[in-house]
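Right, I'll just put the structure down here and ask away after.
With one protein chain removed, the remaining protein chains of the complex are shown where they sit.
Take a look at chain A:
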């Protein structure tokens, strides 16, 4: 019996300049790890932003976990946005105070206990992503949405980032991860949503999708469903000019200012 969805999109559409980037997407997010995969420009970041409320859909509905007080959603944009000039500990202390959580414990959870006194701009890309994951899971939200948490990281760091995120998923918590790291999707995801040109090409439990499409692993599934070869392990470098990447830049909403462009083959690197 399927779990009760933590969040859901119902025919959610988002356009930019009249061009649909997310096109009538319906998706129920259940407890566990859901990986959102798809070519660059397929709408992954927009889906994540709509899911967490950072972007308003132009049509359709979004159901988010809620409740009085507390933090119900954790979010890590594709570009980790923390304010420079503050240490990792100060950054988490700011967020921790808002939800009554301990910044040092959060740093320890992602293995950054020794980096607490380093300024965020002095952290490596991987450490900043781990800091972002630590931030996202502060306050024990029911929905954690991470946009490319393993992007640009070395293999060890990618695994660490994914594991840190996946460990949060349990019977009550849903973790949604937009990612190109199909090897890590294979390893950690319970469910997968494959996006293609702004729509959901396939979605469901990973095992079922593999059976349905006669695929050996997530990469093959991706190739069959999205019509493109999957990204190899370690190839999840932040794609320059990724059409998905309106995430977080701009004026809070302004990062959604430019229309998405679906460029088939951009992932073929």
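Criterion: a contact is a pair of C-beta atoms (placed from the backbone, for glycine too) under 8 Å apart; a residue touches a chain by one contact, two chains touch by 3 or more; residues count from 1.
Definition applied: contacts and distances are computed from a predicted model.
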| Per UniProt, what's the omitted chain called: "Inner-membrane translocator", "glycerol-3-phosphate dehydrogenase", "Cation:proton antiporter" or "Copper ABC transporter permease"? | "Copper ABC transporter permease"
| message | Among A:126, A:141 or A:198, exactly one should touch the missing chain; which is it? | response | A:141
| Of the residues in chain A, which ones touch the absent chain? | 14-18, 20, 49, 52-59, 69-71, 73-77, 79, 81-83, 85-86, 90, 94-95, 97-100, 135, 139, 141, 247-257
